[in-house]
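Worksheet for the structure shown next.
For this view, one protein chain was removed and the others were kept in their places.
By written order: A, B and C. Residues from 1 in each chain.
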Amino acid sequence: MGVEMLFFGIAKDIVGVSQMKFSFTTETVGSVGDLKVQLIKDYPALSKLSTFAIAVNGEYAQDDLVLKNNDEVAVIPPVSGG
Amino acid sequence: MGVEMLFFGIAKDIVGVSQMKFSFTTETVGSVGDLKVQLIKDYPALSKLSTFAIAVNGEYAQDDLVLKNNDEVAVIPPVSGG
Amino acid sequence: MKKTVAIVDDLDTKTVYEELSDRSSGGICVFFGAVREFTDNEEVTALEFEAYKSMALKEMDKIADMAIAKWDLNKVVIKHAVGKKKVEEPVVIVGASSAHRSACFEACRFLIDTLKETVPIWKKEIFKNKSVWVSAHP
Partner (left out) sequence: MKKTVAIVDDLDTKTVYEELSDRSSGGICVFFGAVREFTDNEEVTALEFEAYKSMALKEMDKIADMAIAKWDLNKVVIKHAVGKKKVEEPVVIVGASSAHRSACFEACRFLIDTLKETVPIWKKEIFKNKSVWVSAHP
């Protein structure tokens, strides 16, 4: 299964793209927390950010939220609007 | 001696004019406090206001300020701008 | 530091950003006072404002100076309208700009609160069958 990943701000610079398909088996990634671990493994520079949050289908998601196939998952580095 | 009196808001309605010469001997009126007493005597409705202040030459004046000939003296009923 | 203090017949709400904007300002806070339709459930048809203009301008200028002394501001605007104003029309505009937003918010609140206490301007509420000078009587 897989999700549509979106990257913004510095996360886009780190990953190098603003959007990608991210495929995984539910064995390796099931929850938002698992996804974060995998992202930091793939892109170690993400761990240097002050924080980063994950939004699933446009809502901030807790680490225990379980991902579903085709979810829109965004990496949200520290926001700085205004 | 005398002063130029200005009346605003409800004070103008009570006195009936917006401006008048006010003449007095320094025996009857010397200070702003004396003037207030005289005004209330002449226009008893002024005493029914919440408060009224006196400005002399465009500055709020305390009761002990002594009036000078040709001062511009304004009766300032409760302000309500804004 | 630039301050704009004015008493005018008609307020222009469109120009306040350019009046307060400044290369050093990250924040601009503005308060507009307007004519409300109801006072204590009675329908207001208009407000009429009268000012002791020369003194009111001096008092507005003092308020601007007090704000400038108290907060780190770049620009300050205090403008009041006189004459008859209908529902939804602006009657007062105050605002301040500053590097960071706390200063302009606090200063803006101070400007309108102090204006209402000290500036010699009077408001008459005009209802269908009567008119009343606001706050005149206890």
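Note that a contact is a pair of C-beta atoms (placed from the backbone, for glycine too) under 8 Å apart; a residue touches a chain by one contact, two chains touch by 3 or more.
Note that this is a predicted model, so its numbers are computed, not measured.
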Give me the visible chains that the unshown chain touches, in label order. A, C
If the hidden chain were put back, which of A:V3, A:L35 or A:A74 would touch it? A:A74
In the full complex, chain A touches the hidden chain through residues 6, 8-10, 12-13, 48-50, 55, 58-60, 74, 76-82
Give me the chain C residues in contact with the hidden chain, please. 13-18, 20-38, 87-88, 90, 97, 99, 101, 104-105, 108-109, 112
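Here is the rule we go by: only the chains that are shown with their structure count from here on.
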Using C-alpha centres only, name the chain that sits farthest from chain C. A
